[in-house]
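Data block below; observations after.
Complex shown without one protein chain; remaining protein chains in place.
To keep things simple, chains are lettered A, B, C and D as they appear, and every chain counts its residues starting from 1.
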Amino acid sequence: MIGVDTIVQGVLLGGLYALFAAGLSLVFGIMRLVNLAHGDLIVMGAYLILILVTLSGLNPFLAALVAAPLMFGLGWGLQRLVLNRTLGKDILPPLLVTFGLSIALQNALLEGFSADSRKISAGGLETASADLGIVTVGVMPLLTFASAIAVIVGLNALFYRTALGRAFRAVSDDPVTASLMGIRPAHVFAMATGVAMLVVTVAALYFGMRANFDPAIGPARLIYAFEAVIIGGLGSLWGTLAGGIIIGVAQTVGAAVNPEWQILAGHVAFLLVLLVRPRGLFPRAVD
Amino acid sequence: MTILSLHNVSKRFGALTVTDDVTFDVPRGQALGIIGPNGAGKSTLFNLITGNIRADAGRIDFLGRDVTRDPAMKRVQAGVGRSFQIPQPFEKLTVFENLATAASFGRRLPERAVTAACLDILEQTELMRRANTPAGQLSLLERKRLELARAMATGPQLLLLDEIAGGLTEGECQALVATIRAIHAQGTTIIWIEHVLHALNAVVERLLVLDFGRVIGIGEPAAIMASKEVREIYLGIEI
Amino acid sequence: MLETRGLTANYGDFRALFGVDITVQPGETVAIIGANGAGKTTLLRAIAGVLRSAPAQVLHHGAPIGALPADQVMQRGISMVPEGRRLFPSLSVEENLLIGGQTRRAKGPWSLATVYDLFPILRERRHSPGTALSGGQQQMVAIGRALMANPELMLCDEISLGLAPVVIRDIYAALPQIKAGGASLVIVEQDIAQALRVADRVYCLMEGRVTLTGRPADITRDAIHAAYFGAPA
Amino acid sequence: MRYRVQTRTRAGHIAGFVALGLIALAIVLPVFAGRGLIQDMFFILTMLVLAQFWNLLAGYGGLVSVGQQAFVGMGAYAMFGAVILWGVDPIPAILAGGVAALLLAVPTAYFAFRLQGAYFAIGTWVIAEVTRLMVAQWKALGGGTGTSLPREATGDMWGVSAVQALFGLREAAARDVLAYWLALALAVATIGGIYWLLRNRLGLALSAVRDNTEAAKSVGVDAGRMKWFVFLIAAFGTGLCGALIFVQTARISPDAAFNVSQWTAYVIFIVVIGGIGTIEGPILGVLIFFALQSAFADYGSWYLFALGIIGIVVMLVAPRGLWGLFSDRTGIHLFPVQRRLVGRDISEGET
Partner (left out) sequence: APALAQGAKIRLGYVSPQSGPLAGFAESDAYNIKAFLASEAGANFEVIVKDSQSNPNRAAEVAKELIIDDEINLMLVASTPENTNPVATTCEAEGMPVISTAAPWQPWFIGQQGNPGDPASWKPFDFAFHYFWGLEDVIAVFLNMWNQLDTNKSIGGLFPNDADGNAWGDPNVGVGPGFAAAGYTLNDPGRYQNLTDDFTAQINAFKAANAQIVTGVVIPPDFTTFWNQAKQQGFAPKAATVAKAILFPQSVEALGEAGHNLSSEVWWSNTHPFASSLTGQSAADLAAGFTAETGRPWTQPIGFIHSLFQMATNVMGRVDDAADPEAVAAAIAATDMDTIVGKVAFNGAGLPPFAAANVCKTPLVGGQWRRKADGTFDLVVVDNQTAPMIPTGGVMEALA
């Protein structure tokens, strides 16, 4: 059942991309902020978890729990001190600032950790497999996919069931009127980036356990994450998951035809979706 | 002769019908006023006529030709000039350049004729003094004048004015009325949306009332203003 | 309880208010009238902190609040019904109401239940997106949202704008109930007769300056016209 | 006449003369300069050309593209193709590079113009990636491995022997001089062309579209056509420049030719620190970039780290770039494009 296998593996891969993209989707949806450093932040998170694992011998999942508040604080501070000052109608300032951040981060990591490729060891979990009858899949990809769903369910709950979520949406609609409701937009933006960094931590955990990473590897995945966000439609988290899956499946199907077409097929799927729906699959009523 | 006619034009934004089956004609050379509550769909009507937004249904004829599908740029070149309710100057260009852009593209004047055409308009709208000022630095009043001036620079046969008298003092308002009358006297057809009724009444020959996207009255100004409906939904009370 | 002293406000280079002095007493309804562009909205925005001014230009119970950002002004018990309703399109009606009360947890008469009692139609539509309502219903949401903060002072900017007369009547009929909850009101209104009917005191603005002030009963139509247009009728 | 329009200013006048002098100097530079200087100048001029075209797109056309490397790479590969597969001399093959980039720009624009703002930026990036991946399948030019220009093609390039004879140089040095002159010509043509465009009525239309697209349409400007126009021009120029750069490098691979950092990110850096939306900005920016690179590139990752931080700081403290900061303070424009009305009654006005 090579056909089914190809699709299933593609869907699972889509889970990984959605996990990469969820944090991006959050800040893009709330602040229209195009964060070019997102991939590097994931890599940084992976190093942070790696340090914790090596220093304290913690299990990677526990290490991620320890890393999460640090990452949240970092995101909060970054938004508060730097990124808030770039928000506005013009997309260039955030683009350039996050690009600068991306370069600075990559090279700081290079100085700190050398160019060695590293990996977070999950103690054999990486190679564990589960036989689902028709197909045999890895436990790790299943976990990744499940985590992507959990993250998206969690973010949706945060978004649609809590006061903070209301504040996110209100500020994203209209910061001035939101401030008349006693909401401080600068603070809400910082919270959003903080939450996005929590998601980044989860992505970093799986990214770091799944394959080797080095300081320069971030940007390569960033483009898939962007594609997933845009295919899904601005601010739609389930859309982001759908976008990730579309790209993942396109890649595995393309590769089944010929490995040369693997990555190309993902990009082409993205272009085709946008050709038909320039605002993505599940666009918001107002942009 | 009719310069503009709308036939059953409708426009919806999502669930909201902003223009609801609107039909009316404007004879060439007339000055038509449009009034109606906020959100009645007046500015939307202008956007439909100029092509800044497309109608969902119905037909718009300008100078006897169906322009419903034409882009805004084509309609300007055909002779529909407009001002925006919220001034939309080209902020980094000077006042003169704002006009020059309109004259070279809207009216398609050759480079040599542009300056002369713009000079006339600058004088007429009392903006000559500010000719070299970037439009972003103008005061609101000057921005409104610039809206009018730029619309005129496109060489319109039909001039659409959206609330250009709001916020003016009595004296300024009278000057503006005089300017518009002069433009009208040169043969330009005018449609004017305005809440400042005394200014409007000093110019227009006919009045159209819009409410919830529908035309609820069109005719001779005095009669319209006196109608019970208008008093109720628009004027609310008599002063 | 609220006082402005020589309040000025600018939009870039453009000055919209030139030293406005007004006062609001507890429990009072003050109407601000004036022509288009006179600066009414600007005045409310300056009080609410959307436009910042010098600290001492706005005093709340004697404390200078002119330089505070809007969210802090709001925490002090001043809420606003902004011009043009400005509901949050991504939020449902109920969420729009909830967000009004979410940061200021003051005790007071207003809650979801009491707001729904005031505007029963909103209870029926509570799950629809705020912007799918008619203009009048949207205005009710905007008022309800401001009430949810249980404000001490509520600033209402042209709440009858673009509404059918019958809706306006409903909304104005609700004002006494709002006042009964203990809030002071500042009402900006184009519709002078309406304003005069509900106000305890009136200020008339022209070109960013107060040109007339007094009790409704003491003001003549000619005086209003003069204050509006700068010339006698 | 009581009034007339003029664009010239004193600063502009002086700048014009200085520019002519500099160009003349630049032309005769190979007579007395060493190869090092010639090569540095080549780097500066080609980056300047890329920066001016990106600035034309983003600063004047409002099109923030992150995919300009597609045109650099396409131009370079087309040049290689013409030389290796069809035996064309490298110099005329540069033109083929420009044309190929232009052809690529048509489907790119068709697609990307459906997108707005950030979507447009990401869309152009994806298209550049797609182009890179497709070119990496082009086996005749080495696929993902890349390839080098054959010695005999670079050796017998048009004009090399003439330059060799003229200055009595070795072949490699003569090639440098030739490439430098071409880069100089391209840079002068680019700046001159853009300046001409901006002083022309098209410049008005461009500024109008950038300032307010809706209003521009309402005064008769064909906003769609303006976008196509600048996009195609920029693609053509970028393709020419890419081909020229790789004639000089003589070696190509998809990763090098479609390098997003080098051909787009650094270019954006140059434009933004210099000052977007001005002709002077990219000139200043490229000089700063070059100075930083020659002074600090040997520090490896610390240099790149610092470059990132400088980008952030400039964006936060001087969003209009260093030239913007300067000209706001002094009112000086070396390439004035403003049409001023001179005559009675006109206050000199702020500029």
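The definition used in the following text is that a contact is a pair of C-beta atoms (placed from the backbone, for glycine too) under 8 Å apart; a residue touches a chain by one contact, two chains touch by 3 or more.
In this text, all values refer to a predicted model and were calculated from it rather than measured experimentally.
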Displayed chains that the missing one touches are A, D
Among the options D:P92, D:P150 or D:G331, the absent chain makes contact with D:P150
Of A:H38, A:R166 or A:R210, the residue that touches the missing chain is A:R210
Against the hidden chain, subunit A presents residues 2, 5-6, 9-10, 13, 16, 107, 110, 114-119, 121, 123-124, 126-129, 131, 136-141, 210-214, 216-217, 220-221, 248, 251-252, 255-256, 258-260, 262-263
It is residues of subunit D that touch the chain not shown, namely 34-36, 39, 43, 83-85, 133, 136-137, 139-140, 142-151, 153-154, 170-172, 175, 249-251, 253, 255-256, 259, 261-262, 297-298, 300-301, 304
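As a working rule, only the chains that are shown with their structure count from here on.
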Moving step by step through touching chains, the smallest count that connects subunit C to subunit D is 2
Dist(centroid_CA(subunit A), centroid_CA(subunit D)) in Å evaluates to 34
Distance in whole angstrom between the CA centres of subunit A and subunit B is 49
Where subunit A touches two or more other chains at once, the residues are 285
Among all residues of subunit C, those touching at least two other chains are 131
The answer for subunit D against subunit B in the complex is residues 3-5, 201, 204-205, 207-208, 210-212, 214-223, 338-341, 345-351
Counting only contacts in the complex, subunit A reaches subunit C at residues 163, 166-167, 169-170, 172-174, 176-184, 284-286
As the complex stands, subunit D meets subunit A at residues 58, 64, 66, 111, 114-115, 117-119, 121-123, 125-127, 129-130, 133-134, 137, 260, 265, 268-269, 272, 276, 301-302, 304-305, 307-312, 315-316, 319
